[in-house]
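All protein chains but one are shown in place.
Our next item is chain A:
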């Protein structure tokens, strides 16, 4: 396989995971929550690099996983103990973690450690920076997301559609939220290098929103559409970023997502 084929394969694995997780995020009205997670991975990457002084992907992603989890814990704690609205808190937490991440990356860029090269790709994404061994990581995440989704499908359906009813029959809605959050953190962590922190939430949200517009009543078909659109935009984005090597993959993907979304939104505009 050529390097380009490896990259496309890895990109497709990320696209499938994002396609599944994105649908749940949109249906559960937790799209903004995913934005908090994507912006909160950056300080984790910075801290992991400063601690270990090397650019081993699994170490950086472990750091990303920890800080994204921390951001959600902060969000829920603040939500419980303050009277601020959820969207205000999300903006606060998101900005704080992202600012910390940027500050750390600037400090790292000023250091003399040669391994720092390429860390900037985590902000805007660079599909070409994916190595064949990273694909294995994407495959593991895909396996986990598909398995969790398969096992908890009805549970997530219940709690996404009718939380009050779900609680009345003893279903733990908070646990269901945690499952969706866990799947989204996994997907975000594995996708940041390819798509970038800033753009990843668009990849999670826009294709799944289009899928929900296309297919209104069958959830299984929504998943198929969402995955399909995700693969399409990520493949086109990758090809374009290879064709124009100095342009970030994430930006291409978001532009393509937006154009597709625009077509569907206008087509389905009831007014």
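Just a few scattered comments:
Keep this in mind: a residue touches a chain if its C-beta (ideal position, glycine included) is under 8 Å from a C-beta of that chain, and two chains touch if they have at least 3 such contacts; residues count from 1.
Just so we're on the same page, contacts and distances are computed from a predicted model.
The listed options are "histidine kinase", "ABC-type Mn/Zn transport systems ATPase component", "Metal ABC transporter ATP-binding protein" or "Membrane protein", and the UniProt record of the chain not shown names that protein "ABC-type Mn/Zn transport systems ATPase component".
From the options A:50, A:146 or A:212, the residue with contact to the unseen chain in the full assembly is A:212. Contact with the chain not shown here comes from a single listed residue; of A:154, A:246 or A:267, that residue is A:154.
Touching the omitted chain from chain A are residues 27, 29, 83, 151-152, 154-155, 157-158, 160-165, 167-171, 212, 215-219, 222.
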